[in-house]
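Only a portion of the chains appears, each positioned as in the full assembly.
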Amino acid sequence: MSADTGRLLSAGEIAALTGGRLVGAAEVTVARVHSLQHAQPGDLSFLASARYLPYFQQTRATVVLVKPEFAAAPGPATRVVVPNPQGALLSLIPVLHPEPPWTPGIHPTAQVGTGTRWEDPVALGAHVVLGCDVRLGRNVRIGAGSVIGDGVAIGDDTQLFPHVVCYAGTVVGRRVILHAGVRLGSDGFGYVRDERGEGHLKIPHVGRCIIEDDVEIGANTTVDRGSVDDTVVGAGTKIDNLVQVGHNVRIGARCLLMAQVGIGGSTVVGDDVILAGQVGLIDHLVIGKGARVAAKSGPYGDVEPGVVVSGIPARAHRETLRAQAALYRLAKIVDQLEGLVTPSQTASDGDES
Amino acid sequence: MSADTGRLLSAGEIAALTGGRLVGAAEVTVARVHSLQHAQPGDLSFLASARYLPYFQQTRATVVLVKPEFAAAPGPATRVVVPNPQGALLSLIPVLHPEPPWTPGIHPTAQVGTGTRWEDPVALGAHVVLGCDVRLGRNVRIGAGSVIGDGVAIGDDTQLFPHVVCYAGTVVGRRVILHAGVRLGSDGFGYVRDERGEGHLKIPHVGRCIIEDDVEIGANTTVDRGSVDDTVVGAGTKIDNLVQVGHNVRIGARCLLMAQVGIGGSTVVGDDVILAGQVGLIDHLVIGKGARVAAKSGPYGDVEPGVVVSGIPARAHRETLRAQAALYRLAKIVDQLEGLVTPSQTASDGDES
């Protein structure tokens, strides 16, 4: 845990803040949040799923947030019953672990280009570089070393952690969070083969990279600018670390892109789509609203709205599981099948395992 | 679109610049390039494949570059017929959207080590760090915050965007483009198991990282130095974002490595190879000249020149597609097959779906 300046919370206060039902002593207090497994006396914890019941029974936590179905499960004496224990934490963590306040100001080592303007208060960290004609909204915080190109616009209440780079012309909305090493607006991967057959000619990129409001983007993630259109990440979408978003991609609102996802050029991702870790989308696909793509999967074609797909190439998740199961059952009988069906034709193919 | 200082182009001028055949009014003018779907009056657009014919019919673009087979397709009145519409853009974008000129000079916050030399003009951005005995060619531009280690050599006309790091000894050719966050010359992943069985002993790396002429490398991509040999990226090769190139790898000329590709140590990639997104090559492979590896695939063995492979482990693409199709058809019949062939042996294995 990081050093905290929060205050203690009693079980009774926790019930009041979360609208939960208190079971046990109202006056016991907690100083911090911790997992069931690693909690110590004086800690608040939470039980979100039956998977963690063994830890619940043995936890040393003083107070535990639990779902109604675990209200009477064996475990610590003091608990607060709420419909969504993790959601309930959102009203408690800021009291127990308040974020340190930020100090407005321009670090003396920051470099600011001509024509650049902002609305106070803002914070520019050490060695920040702002180009010319940059626009920053109110409460924008830019972490140390970040480099913001000419003509970039950043909306109110947006936070850049250290070492973010925004290429010239990038547009970032309000309440956006960009983690360390995010690169926005780099040229996409676009070339035309030289007509003399020698080498690749670079297509100059003139589209923008647009990040809408309430987006969070994880460390070292890259979002290319568009080639002729813009690349757009829709409002409320959350992107994990080391994700790649190619040129001209349009991502809808409230999507979740987990770590190391890659999206090829010009692909369109609808609202509320979930792409699990290491998913790859080739270029020029359309992923329908609310679709989900399982971890490591790769659709080779469009995905219908609302469906769950998996595999490479991805199919309906249920179909993929069925095929996988069949495959492993198959290995046990394929020798006999070969003999049964075409004994002479396949015998010469050998066994490549 | 970013702010432009370009000039208008008439349809007649477009035909002249591209060597195309004009259909429609020669005097109408355009101010920028945009996609068929998002173009407005006053825009130039292009139709590269039949897939976008529906957008072509409804586009508001004033002039459209089209292939000969679409010369008479229903759509906007003014069009310029060229064999390769995307290629034709290469002669038009620089007029409509000229790149802003760069200003030579050494930013006062840049740090330059002893023995470092360059040929004017060059541009060193804010907070750039050059080590000792660095050599920069003419017209080298180094973006803000980049760190160039001792003894690095960078050729004429090469551009580094902000936050590039070149470890000591790295060699970068002419007309190279390195995007934000590129890391060149980091130690490879090489260890020897401690003979007492405890832990891994680091192998000191003494090889170089060499980037030949006309290479472009995408944001946050990493290329390790060699352990005893050099790591080499061949002339004209283009590398996308978040790619990993391991130690001692040799990549030939004019290859295309798409986003999130990973190449294991000592693997050799021939000229003109295409590795699609998220491809992984294990160490010590040889990929033949002109081979292509489909997205997300992973060969476990060498790949012959000129072939197209896919799957994990990768096989001939046609064979992979055939096997995948068979697999999904199989799921529908494997229950019967089990009964047909060995009713008692497989019944106890259950269904793992």
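Worth a mention:
By letter and in written order, the chains are A and B; residue numbering begins at 1 in each of them.
Here is the rule we go by: a residue touches a chain if its C-beta (ideal position, glycine included) is under 8 Å from a C-beta of that chain, and two chains touch if they have at least 3 such contacts.
If you're wondering where the values come from, they're calculated on a predicted model, not measured in any experiment.
Identical protein chains form the entire complex, numbering 3 copies in the structure file, with 2 of these shown.
In this section, only the chains that are shown with their structure count from here on.
One finds 24 Å separating the Cα centroids of chain A and chain B.
Considering their complex, residues 1-4, 32-35, 37-38, 45, 51, 84, 86-87, 89-90, 93-94, 96-97, 99-100, 107, 109, 125-127, 143-145, 161-163, 177, 179-181, 214, 216, 218-220, 236, 238, 240-242, 254, 256, 258-260, 276-278, 295-296, 311-312, 324, 327-328, 330-331, 334, 337-338, 340-342, 345-346, 349, 351-353 of chain B touch chain A. Considering their complex, residues 109, 111, 127, 129, 145, 147, 150-151, 163, 165, 167-169, 181, 183, 186-187, 189, 191-192, 195, 198-204, 206-208, 220, 222, 224, 228-229, 242, 244, 246, 248, 260, 262, 264, 278, 280, 282, 284, 298, 312-313, 315, 319, 321-330, 332-333, 336-337, 340 of chain A touch chain B.
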